[in-house]
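Here the complex is missing one protein chain, while the rest keep their positions.
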C-alpha cells in the first residue's frame, strides 16, 4: 500500500482540504466527500470552541476526517501558540497546521516566527505541520526542530498560479526527512498533479474548490489529479528531451518501393 | 453523459494512445487496457497489411479499440494519401491520422502538404484527423476542408515538454467547430490535465507511456490526469489572481481580547 | 563588423520598427531616431501612394531608413500581391513585408496564402520578408521559395507576451539559411534580448514602443536590449544548471582555525 504517514499515522489520501470560503457548509461537506480527503483544516475561532453546535463543525464527520486546526490569523509566534493551545484545551487532537502571517495582504508566512512557534509547540507535544515559503534552509530548521511535515507554498495563497516555486520545492523534496505537503496557490488538477509528479508527499487545496460553481465536481477532479501525479511519480516519468523522437518507427517501404 | 463525438461516433474516453516504442507488445497491450483508451493509433507498415497475423495487431482487440492508422513516415501529401489508401484497401476503417513530416529530425508536420492531403482524403470519404503545428489559421483551413478533428502539437514529439504552445492552442479551441485533440509532447499527467482544463476535447499520448519501466501504471496515471482535467473544465476553474486571498476568514478575536 | 545582411544589403542595426499606433507622427519620429533602427515598416494604404505629402511618410527620412512596406490588411495571397505591386508602382523599393492575416481578431498569419504570395512575389523580383507562425516546416518552404528572411512570431501581435514560441523558434534558427527576424508579441527589452540570445538575427517591434507614454525612451531601451542579447550570443552564454555552484570559492579558514 502506498500510504502517507505523518507522525506515525497512516492516510490513504494525499489530498488535504481547507474549509474556508465555501458558499455554504453543505457545499463544503459535499466537496470533502468527493475529495476523498482524510485531513481537513479548520481555522481556529472562538466560536469553534465555545459553541460545539457550530454549524461548520457539525458538517465535518470526525470519524472520517482528521480535523487539523490551523492558526490562521496569527501574526506572530505568541498568537499562534496561544491558538494551538486553545484548540487542544477545547478537545481537539494535538495536531496543528501552523500559520504565522503578519502581512494581511499577501498572507505570506513569517519564517522567523514560524520556527519560533514550531519549537515551542513541538516541545509541548503538538504534531506540527508548518506552512512556509518554499525555503529549503528553513525547511531543514523546522525538521530539525521536530515538525511532522513541511508545507511549502506553491504560489501566494488564493492566486491559483500553480507550482511557481518549482526549483525550491524540488530541493526541499530532495532533502526532506518528513513528508512534504505543497500548500497554497494550487488552482487546478494539473497543478496538484505536477506537485505529486515532482515527488511531493501530499498537497493541500482550498480556494480552487470553494470558489467554483461545482465544489464537489471540482473536488473529485483534484482527487484524480493527485492520484494521477502520484501514480506517475511511482511509475517513473521520462525526462524532457530537446530533440523530437518519433513515436512511430519510421517506415521505409514507401521509399523502398520507389 | 460527457462523450467525445468524432465524425458521428461517440467515445467515453478522451485519451488516445499511440503504439510505438513499447519494449514489447505485451507491455503495450497492458498499457492500452490501463489507459481506458478507445482509439489507438498504429503506424502503417507493409507488414501490418500483408500479414494479418502480425504480432502488434494481434495485441489490439478490434472490438474494444478503434484502430486509427497513421501515415507516419510520409514526407509529402502524395505519400500520405497512398498510405491511407493502402490501409483502407487492407480492410481498415476509413479513418486516418494524417501525419506529413518531411523533416526526419524533429518530425514537425508540414502545413502545406497536410492540407493538400486532407483535401484529397476527405473527398475520398476518409475521416481525417490531421496532426498539425499549433497554427490557428491552418486549423481553420483544415476544418473548412472537412477534417473530423484538428490535432495540434503541444511540443515537438517525444520531448515531454507539455503544452508549450498554450497561447495558440487556446485560440484553436476557441475557434474550433470540430474536436481539438492535443497531440505530441505531453509527457506527464499534469500536461494532459492542463490541456483538458483549457478545453481541449481529447489528447493523444505515446512516448511517455512507452518509455517508462511501468507502462500500465503510467497509462493509468494519464487516464486519471485526463479525467481530472476534463472534470475541472466542466466544473469551472477559477482564474489566476495577482493578490493573495485568505482561505480562512481572518479571525479577530486574538486582538479583540487584548 | 557584426552586420545583418538581408538580400545583399547590410545593416548595423538589428532592430526593425513598425509605425502603427503612435499617438502622433512626431512621437513616432523620435522613437525611430532613438531606436537606431534602419528598417521601418509602413502599412500600405492608398493615401501613402496617392499623396506623397502624407504626414506619416514626411516623418520618415528615406535616406536614413529603408522603408519596408507591409501588406497589412491583406486577407489572402491575391490581396497581398496586389498591395505589394501598388507599392512598387508608387516608387517604393521592391522590398515587402508579407503579411496575410485572414482573421481580423488575432491577426495570425495564413501559412498557405503566405507561401502562395511569397512564390509569386519572389518571381516578380521582390525581396520578400514573410511574417509567419513559428512553424519550422513552413519556414523551410519559404526559404526554398526564395524569401529573404523568415519572420516568425514570438506571440500573437500586440500581446506583449514575449518569446512564447521558444521551442519552435529555436528549431527555425537552427535550420535557417536566411536571417530569422522574430516579430510580434515582443513587449519588453528582456523579450528582444532573449530572442537575440537564442541566435535570432533581428527583431521587429511596434506596439510596445507606440503605446508607452515615452516612445523615445522605450525605443532606446529596446535598442539596448537588442544589443545586449546580440553581444551575449556572440560572447557565448552559459547553459542552465540544475545544481548551484558557488561564485565565491569556499573559504576554509574559519573552520580550519577552530
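Letters A, B and C mark the chains in the order given here, with residues in each chain numbered from 1 onward.
Heads up, the rule we're going with is that a residue touches a chain if its C-beta (ideal position, glycine included) is under 8 Å from a C-beta of that chain, and two chains touch if they have at least 3 such contacts.
What you see is a predicted model; the values in this text were computed from it and never measured.
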Chains shown that the absent chain touches, full complex: A, C
Omitted-chain contact residue, chosen from A:71, A:165, A:190 or A:206: A:165
Residue of C:130, C:179 or C:229 in touch with the missing chain, whole complex considered: C:229
Residues belonging to subunit A that touch the chain removed from view: 101-103, 106, 108-112, 115, 133, 135-138, 140-141, 155-156, 159, 161, 164-168, 171, 175
Positions on subunit C where the hidden chain makes contact: 18-21, 41-46, 70, 72-74, 79, 82-83, 99, 104-108, 156-161, 187-191, 193-194, 197, 206-208, 210-215, 217-218, 220-225, 227-232, 234-254
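Operating definition for what follows: only the chains that are shown with their structure count from here on.
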Topology of the chain contact graph, where touching chains are joined (line, ring, star, complete, other): line
Interface sides of subunit A and subunit B: same vs different residues, half threshold: same
Of all other chains, the one whose Cα centre sits farthest from subunit C: A
Cα superposition of subunit B on its sequence copy subunit C - rotation in ° rounded to nearest 5: 180
Whole-Å gap between the CA centroids of subunit A and subunit C: 45
Distance from the mean Cα position of subunit B to that of subunit A, given in whole angstrom: 31
Junction residues of subunit C, two or more chains touched: none
